[in-house]
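Note sheet for the following structure.
Some chains omitted; the rest stay in position.
Residue numbering begins at 1 within each chain, and the chains themselves are lettered A and B in the order written.
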Amino acid sequence: MAIVTLLTDSGTSDHYVAAIKARIISINQAVRIEDITHDIKPGDLAHAAFVIRAVFRDFPMQTVHLVGVDAVGNKGDALIALQLEDHFFVGCDNGLFGLISDQPHAQVVELNSLNTITTTFPERDIFAPAAVKLASGIPITSLGKQMPTFRKMIDRQIKATKKQITGSIIRVDGMGNLITNISKRVFDILSEGKNYTIAFGGEKFRRFHAQYHQAEQGECFIIFNSLGLLEIGIYKGNAAELLGLDYDGVVNIIFD
Amino acid sequence: MAIVTLLTDSGTSDHYVAAIKARIISINQAVRIEDITHDIKPGDLAHAAFVIRAVFRDFPMQTVHLVGVDAVGNKGDALIALQLEDHFFVGCDNGLFGLISDQPHAQVVELNSLNTITTTFPERDIFAPAAVKLASGIPITSLGKQMPTFRKMIDRQIKATKKQITGSIIRVDGMGNLITNISKRVFDILSEGKNYTIAFGGEKFRRFHAQYHQAEQGECFIIFNSLGLLEIGIYKGNAAELLGLDYDGVVNIIFD
């Protein structure tokens, strides 16, 4: 089945999202549309990239992900379709797509390069028709001129040595949990045979939890979450508020 | 395929919207349901009318639009089904439907006039079954007594002379952009061969932009948007907040 997901910063109180869906349905009523979220803060590429990166692989291969975040971009940003890890992405080449995967892409094409139309609403007028074509099995290379590559923003990286891992908070989720860029994979390699201290804010801990509910109510939990990333929270509380930590805050793991 | 869209002021934290969908599915599981929005402020007819007017034509013809905004209306308001521009609308005759099109309607019938039921939840108990019938191809005239017409509220109109167009802000969207009732069509006719100044708040501009990103970050853009309406915004900013303008604010175009 043809599946198109939608991720936008358009909110839910206007006609914009419905207009994108209406266009898709008008072209091909057999497409299944699934919302990822429309509650990205306008232009917040880091939030959008985190969400799409966290979930796109859960969808079947060949799913088309229409990304309408900062959709008009800056002057000169191309509108593109991208094939990556056997998924398709359609959106503005504003840097976001460089943040969602470390794998090399299979194809990237410039939309609106063959029969150019002018519009202030590319999500509806350019992305939606392109997404339907891809979902219907039309080859990506027929959608526009091939480009050698696309814009790659550099994500905030961890600093890792034998003595210490320094990471940062890359997402405060809706429950106030703090998700960092420290992966279980890196931790497992560097921590082998060592004791360690996890430090953030004024807090220090010497162990991870396997489950949220291993912490007592109101106490900190530190887990590797379902994305394999170090996550800090307060069981049945809001960690961001209670610990005073926010996006970009620092988390250290010190080995001894 | 049978399509029913939903537009309500019921919000998303209660059972109301799900109850409407459940009723539709229980009657006919083949109906495709698409949300337009449920984030209309309770009873805000102007907001609801703007959204449905902006998007209904993007859906395939024969789509049924269930409008549950101020759904019980005032004493004496009929519950109606309406055929207009080859789309169907179901809702309360509270004035809203008079705002969505300038075209004459094809049919209007009073629901709940043949086998009357009493309910405090007409969206679920009256609108949903009627919407399914229309989506399934049952003639609108079989749904209730024909009415000669329906209530027409008068929208705020522009004042247009050879010297000046005075319009107003009819919608502040979720990003803070200010959408006015000044259409490109009217502007093109009146501005032919003239210079012009666009004035609002304390600001004056002498040109339109073709694209949002033709403005610098933090600067005003003035475009005719995807609805063909004059729209004012701040590129990567919130125009309503930064310009101190809100719904019903005045925008002038002065010719010289």
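Keep in mind that, in the parts below, a contact is a pair of C-beta atoms (placed from the backbone, for glycine too) under 8 Å apart; a residue touches a chain by one contact, two chains touch by 3 or more.
From a predicted model like this one, the values you see are computed outputs, not experimental measurements.
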{"item": "Size of the entire homomeric complex in copies, 2 being in place", "value": "3"}
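Just so it is clear, only the chains that are shown with their structure count from here on.
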{"item": "Cα superposition of chain A on its sequence copy chain B - rotation in ° rounded to nearest 5", "value": "120"}
{"item": "For chain A paired with chain B, centre-to-centre distance based on mean C-alpha positions, whole Å", "value": "32"}
{"item": "Parts of chain A lying in touch with chain B, wherever the complex brings them together", "value": "10-19, 21-23, 25-26, 29, 33, 42-43, 72-75, 77, 118-121, 124-125"}
{"item": "Chain B - residues contacting chain A, complex", "value": "1, 3, 5, 12, 32, 34-40, 47, 50-52, 54-55, 58-60, 171, 173-175, 210-214, 223, 225-226, 236"}
